[in-house]
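What you see is the complex with one protein chain gone and the rest in place.
Our next item is chain A:
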Amino acid sequence: MKAEIEVLQPGLFSTIQDLGRFGFQKFGVPHSGVMDRYAMRICNLILGNPEEASVLEITMQGPQLKFNAPTSICISGADLSPELNGEPIENNTFIEIQQGDILKFGTRKSGFRSYLGILGGFQTEFIMESFSWYEGLTENFRLRKGIKLSYKSQRLAITETHSNLKLDINYLNRNEVEVYPGPEFDQLSATQQDQIFNSQFKTDDSSNRMAVQFKEDLINELQPIITSPVMPGTVQLTPSGKIIVLMRDCQTTGGYPRILQLSEKGIQVLSQKFPGEEINFKEVKYPEL
């Protein structure tokens, strides 16, 4: 029998992700991949998986999943009160799964995105060198009731306990988002620059895997630029003064001034912000090159 997870309830929004598609931007294909790479890494390290093994990225409200074959899992990132057969389980621990086990999630305690790692990674559709779901490219682009997620049923004799793994989960509650100046940063006025680094920004409900937006606008007179390359973490400023942080599913090019660029750490922190939570941008300077 094929080892599969049956989706009993889909929850709010979940997708299979890995590190994304690399090498297809020349065809206009977005990178995709997990929003919070750190959490994915923790899952895979604890399971003894390759670091790039695919995981399930779960947003805010978790699904209900039934395993039809034994395996092991690890949950990291947001704490969405996971339960196995009705018993609470902890994040960032190695958990053994028996045939018929049911995993579900409850109240959100911290963070916004939780990650479910599984031994050997999910064995779902592999398109353009990646497992990452993306609408238009993969058959599935969000978890739906009745979908089956394949995995390799195997047992792992744990040789390492990973007790020496140093976890830093404080980032889940951090509000400081690290940014470097972007290519068009110098075109901003001193007032605008000051406003960016000395204001709080409230994340907007419209935020998703493509971009995070904020409720607050900047007064802006910067004109659009010649269409130029962008990447996850690029912060654009629209003519109407909207600040847009491009995230993993972002397009490959854009025509708005690129005022900032998030560090990987910055993307990690922002990925875990609940809509309505406030953040502030903390400037990181480039080294003298």
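Everything below uses one rule, namely that a residue touches a chain if its C-beta (ideal position, glycine included) is under 8 Å from a C-beta of that chain, and two chains touch if they have at least 3 such contacts; residues count from 1.
In this section, contacts and distances are computed from a predicted model.
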item	value
Undepicted complex member, UniProt protein name, chosen from "Two component transcriptional regulator, LuxR family", "5-oxoprolinase subunit PxpB", "Amidohydrolase" or "Carbohydrate ABC transporter membrane protein 1, CUT1 family"	"5-oxoprolinase subunit PxpB"
Contact partner of the left-out chain, one of A:Leu19, A:Ile42 or A:Val177	A:Leu19
Residues of chain A (touch criterion as defined above) contacting the omitted chain	19, 22-29, 31, 127-128, 136-137, 180, 182-183, 226-231, 233-234, 251-253, 261-264, 286-287, 289
